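Complex shown without one protein chain; remaining protein chains in place.
Up next, subunit A:
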Amino acid sequence: MSAGGYISGIGHTGLLIWLVMGWGFDSEPLEFDVAPVSVVSGEEYAALVAATSPQPQTEQPPAPESPAVEDTPPAPEAPETPPAEAAPPPPPPEAPADETPPPPAPEPLPEPPAEAAEDIAPPPPPPAAAPPPSPLPDVAERPVPRPAPRVAPTPAAPPPPDAQVADTVREAATPEAESPEVAEVEEQATAPEEATTEIVTEAEEPAAAPETPPAPQVAALAPPSAPRPPSRPARPEPAPETEPRTETAVSQNAEPEPDPAPSSDTSDAVADALAAALASTPTPAAPAANPGPPMTGAEQSAFRVAVQQCWNVDVGSEAARVTLTVAFDLDPQGRVQGDVRRVAGQGGSDMAVEAAFQSARRAILRCQGDGYVLPADKYEQWKEVEMTFDPSGMRMR
């Protein structure tokens, strides 16, 4: 038994190894040698013939294909011997470019190639000449319609070159003029806002929320602009929402307070790893001193929209080329204190800059109403405002 078992085991094992190693499946794949057959569609074939039309000799390879197309016509029209020969090439419609066609080619060649060459050269005659010959109508009909479209596009092609020359030159000019504008928009529109809204917000909110000493003062001073303040204080509560983004700040600040050591291994591991990673970078603890919670993106957007709906841009004026920065102070009620100051203006003459400034100032003053609606608990964040008016995106659109 044991001997038989061993023999059986060794034998099977050997068989398995032999199979696994693949020695048993070698021979088959060779037969599936995939011939490099390129599929030639009707259009491509047309292009080929059109390209070779001036040279009658090169047409020999395409010629076999034309008989291949004959397959359909022969059936309804005339059952003759030549079509029978053409019958084998039915596969050719799939486009046997190099190998299969050659054999049938020599046979039909003498007849069709000659006609095909004629057809291509003189497009008008083919339609009339095609029907008469009964034995070869099949061959004649097919080539006839094709040459016409092939020949037609070629004479039409020459004119474009003139126009293309003009196009290229013009393209070169326009991008140059546009590029500076695009650059301006990107710089001033995106960079500062993203910076202040996202990262700063998340980093400082949890830390500052418990403190909020400045906020109560402001709230006490600003009863009239009540509607907003209540909604803002609510935000610190859903703090967990913002936590995922700012794991760094949260974990770091959280460590000393709630979880000295008793926490589990996993939290320790995370905390350690994060702490280790942050240890090498300047900690954000320093800047989060007093300024209170930063403005969120939505709060800034609301402020922006409130001003821009009063910013009337005369798109055809020189002032519409001026990018202007103004500064102003707001009181806790969101009203402009003092005057709007011009900080910088560029892109136009002094008069244009002055007009742009007047327009910006009008927008700020006109839309303030009883005060811009801003979160009272973040007064420290918006008591000073630097506003840039960039009309480049509106100009002449």
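Following the convention adopted for this analysis, a residue touches a chain if its C-beta (ideal position, glycine included) is under 8 Å from a C-beta of that chain, and two chains touch if they have at least 3 such contacts; residues count from 1.
By definition in this document, contacts and distances are computed from a predicted model.
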| item | value |
| --- | --- |
| Among "Tol-Pal system protein TolB", "Succinate--CoA ligase [ADP-forming] subunit alpha", "Branched-chain amino acid ABC transporter permease" or "Cell elongation-specific peptidoglycan D,D-transpeptidase", the UniProt name of the subunit that does not appear here | "Tol-Pal system protein TolB" |
| Where the missing chain touches subunit A, by residue | 162, 166-167, 169-170, 173-174, 176-177, 185, 188-189, 192-193, 195-196, 199-200, 203-204, 247-249, 266, 269-270, 272-274, 276-278, 280-284, 286-288, 291, 294-295, 300, 303-304, 307-319, 327, 348-349, 351-356, 358, 360-363, 365-366, 381-382, 384-394, 396 |
